[in-house]
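All protein chains but one are shown at their positions in the complex.
Chain nomenclature is as follows: A, B and C, assigned in order of appearance, with residue numbering initiated at 1 for each chain independently.
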């Protein structure tokens, strides 16, 4: 069987999720190529070596520039903090590698467009890890919509709520520093729900938004007395008009007590409604307005049956899957996509669009006015 | 418009629920006769008079024997403790009155059969207040079943869980004394779920059951030091075989912490499943096994729309109703039933059957063996 | 016992809800005065007479000017369409009557301020029927907040979703005509959730909003071929900054398929979170961030126990109440408030504030800019 050699840059939270995906994809899916965990890259050799050994990476590198040039690497998998996505991807494209990049694609639209230009010029496969698309329940939502069961969409209601930095003594980690993260809840969480809405409903035409930073100073390290300034948003909210006439509310925050990973969306259409929350990721609610009136209601579909997207690869009906499965499903799609020379999805063009919406919201938050999402041209 | 004069015996919890029903039925339903709150009866004149005045009863009586003989009374409504149902109903039937009696009908089957014989001999209308049948969601369940949407029934799972006597200092009220109540959770709660299962699924052929009394001694009055013996069950559980081949579990208890009025039933059939809990009485869950496989799931029907049973009488769609509405709905059905000379439902024959199942369970609990529910002859 | 004579203007949906409230308040609550259903007023004598007889109103009037002047009337209860609230209230105040007015108070802020000035000048008691405040679960939410269990509020997320006009053949009723209704979902539904947020969290400082009308032409009457223009919003969405630093999203729509009366609010504070949906109005979810970490989660409180607001007046624990009970609870509070000479709540000043927020949102929707809610002076 053909092999596909992976070189992964970064080995923190996302590195673990991706390693697990590369390790498992071939165990559960019948793949058109065999992913090989060739090399993992990080800056500090000792923990990197331990990580590489634990996860079965064949080798390690401490300089990402070497990785992108290695002849025995086919795919560069980028899971570094946002600020380095661009330079790694552009170099990887120049070296003719296929690229899978964590989200958000760029620090901003300009950054993302450069990345897009690079992969287009190099004609390499490219994908952004908007992993939630591969949640079986959301893939089912997409299928239901594509089957015409929602009709004309009127409303989108999307939130991504977390609570992990509510404690004022939580320190100033990289995700709270603008220079590295670009933004806070906005780029981290809104990026996901914008992609979901874009994928399920379509393009946003214009937005008006606001940001909030509730805790403005934090310890510079765990337990440190010294404090530094939080330079990103704790929460970003916006209203949206879609090109197809739908309207939407979007909100991401890290200050919603009790909401651990509440990536949620509701879509109301002329024929039906769809409701999803990642905290119950194995379930999808669907309301069919064409059903007999006395039987209408929200149907809670347990998305664990062989007839549902991705499930056949996993367990018998009724055996639920978890967060990590979204990555494994996406890794499997990537392998098959490259092996069969098909377009990957979502790709860098989708990632650019995502950055455009993110930027439009921030621009609006500054001026207080509605901002049109720039066209893709 | 024709009037229907009500004489109500008893004025405690159920007396309040029934007074409210007689007062409101004509306000919301277009009735074939006008119920008139003619006379309410109790043993202690002062609180009775206050009750009668508050609720607008035209008069009071302290001797129920007088009430059942009054010429200006058409219907005797019995809401006394269980031990007096029999003698009141028999006297009322002898006097040619229609009768509405609280559940359980008799203290036991023999008692109930005497009551049934009396109303049959007198040819008067008769009804038992199994009020939960008039929950819109359960009436919808009945409709769904009658539409053939459940198919052959395999399983019934019924529980009625409460927790109001879990505190050992809760006193020895009449409901905990066998001489007055007949039994504990069994007659009070199992009576309801047996009726629901009988109405929705059919007759039970045989049972094996058990009872438990967790707190055996209680203060004889609130705060009293002296203790008396609890002579009824705190909980009664049983297994059942239905005549149609279905099997079931039944359980009633007053010791399920946090369950306030969890009158619950699940019915699994070859074509569908129905799930109900009275704590969410405005909702019915229905699973349709004939729906497209990828869309199957439990549909949570908010039973508040004009197309649903009883709702047209109430509020616009989406405005939920409460516990008391079950009584008002049933009162409306009684008034129309008598005015139009139709059979009332459930009637004393249904009440006898209910006592037969209750008795069979208690007999089984004594011997530890399966007991066949006696035939109705 | 002192009596309080009610004169009610209007007898449609709200007239029914209010009649039921006046009839029942004294049956369940121990009131400091006895409400007397003295006179009901409408323009068309025949249906009015039928309504009055059914509900037990002592008399009827077809001219509201007469009602407000009647010496035997103490309280004017206004349940007419929004456009007539102002002139009736001002006349009633001039006549020295106490006033209970349906929401929104005025057609706009100016209208509402005139009403406020009138009742202040006349020194009469005044109240707005924001009935949802009297939902036991929301009263409990208020209590929990007042007990300091939420802490500093970061987020408000409020929606009021319905679906009753999604069918394009639904006709152009008065609620869809600006001249009579003032606005659509906005004044009808946002008015409620703005009041809830104001009551529970505090005053809104500024807003940015948008409106949408999805179906622009509708039959002028049921089944009519001729179509007229919908002149109100089908949906209105806005973002808000509260004076205390919290941020919020608000949305009301009549185009959310499957949402029948989804008056919903979530409040995230530094110490806890509260979640409520009117479709499960007997439940309140509370998350306590001060609980032991391993036990933290959303506690679903069944708000049906004697310890909960208003419940003692009703049924034993666990017996749920419905939509209509919010009105009965409020009527009871009004009667006691007037009888004991206490300020009613919410009053016309609260109603003015509500109109101010409504107006600010509409102003913002026109310009696309943030609008500061005018001060109450």
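Methods note: a residue touches a chain if its C-beta (ideal position, glycine included) is under 8 Å from a C-beta of that chain, and two chains touch if they have at least 3 such contacts.
Everything quoted here is computed from the prediction, not taken from an experiment.
Here one chain is not drawn; of B:5, B:273 or B:326, the residue touching it is B:273. Which of B:296, B:330 or B:355 touches the hidden chain is settled by the complete complex: it is B:296. Across B:12, B:32, B:180 or B:210, the single residue that touches the chain missing here is B:210. If you put the hidden chain back, the residue from B:19, B:135 or B:159 that touches it is B:159. Contact between subunit B and the absent chain runs through residues 154-155, 157, 159, 161, 163, 166, 208-210, 212, 214, 234-235, 237-239, 241, 245, 247, 249, 251, 253, 255-259, 266, 268-273, 287, 289, 296-298, 368-370. Subunit A meets the missing chain through residues 13, 17, 19-20, 23-24, 26-27, 54-55, 162, 164, 260-262, 278-282, 302, 304-305, 315-325.
Annotation for subunit C: contacts to the undisplayed chain at residues 140, 143-144, 283, 286, 288, 293-302, 305, 307-308.
Definition applied: only the chains that are shown with their structure count from here on.
Contact analysis places A-C first among chain pairs (by count of C-beta pairs in contact).
The distance from the centre of subunit A to the centre of subunit B, each centre being the mean of the chain's C-alpha atoms, comes to 54 Å. The centroid of the Cα atoms in subunit A and the matching centroid in subunit C are 41 Å apart.
Annotation for subunit C: no residues touch 2 or more other chains.
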